[in-house]
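Removed from the display is one protein chain of the complex; every other protein chain stays in position.
Read from first to last, the chains carry the letters A and B; within each, the first residue is number 1.
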């Protein structure tokens, strides 16, 4: 049960870090919610996020925009995902989980800094034999978000 | 077996990062040992640590002090816990484990830095159906410890 969730998170991170953005929407259900927000907004229950998408198609559109804008290419990213914490199980499958992450950014010059940290608040379903995100709320620790809109987290 | 240990570590980290400090003593047995020390002291077998508690009650006292002092509130923390290394098993339960950690600190201004890194040296027991720390020695890599006394690690 943990296995599947770890494998899902590891594949998700790899798709982003290896610049296979077109794979990214496939980790979600067709009617999903993907949101990026800050911890302070999340705690106050404020619905608006920095990024908000409510379908897999919107995520695919976002990838297209990123490809056109091409802004992220000068840098590389490295997701390091922590141990998943399963908070709810349904039918032997983790249906809710919270998982810490850190994303490093490596500049063209080879300098590495901490780009973002936070946790994923996920709702998961088993669909076509695969575990997918029905909801992935990305809650960022920092409220500094200038470059946050560049790549998916 | 790994599952339980990962889940325990993830819950432990979340209690600290989400400011639910009152939950923190519950991860320990009543007669526990919680110690924060540096790697150089630990290797030399020096018993004195930066923090030393030998019961759950002492941990609860510490939380009360922290709440009164209120020093940590200006910042947020993010624990990222590595893969647990089980070094001893008793009755099908991990009884000893060593696990790396990194703690990031996010300032009010949104700046993120590395607050601490090290490893947990744990002795674990199963109690009331839950895996708990009989011993958690927090061994910090760095000897720079000025702010280390602020929050539990």
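We take it that a contact is a pair of C-beta atoms (placed from the backbone, for glycine too) under 8 Å apart; a residue touches a chain by one contact, two chains touch by 3 or more.
Please read all numbers here as calculations on a predicted model, not as lab measurements.
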{"item": "In chain A, positions touching the absent partner", "value": "2-3, 6-7, 9-11, 13-14, 17, 76, 78-81, 83, 102, 104, 106, 109-114"}
{"item": "Residues of chain B (touch criterion as defined above) contacting the omitted chain", "value": "1-2, 39, 80, 82-86, 98-102, 114, 117-119, 141-144"}
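By our rule, only the chains that are shown with their structure count from here on.
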{"item": "Distance from the mean Cα position of chain B to that of chain A, given in whole angstrom", "value": "27"}
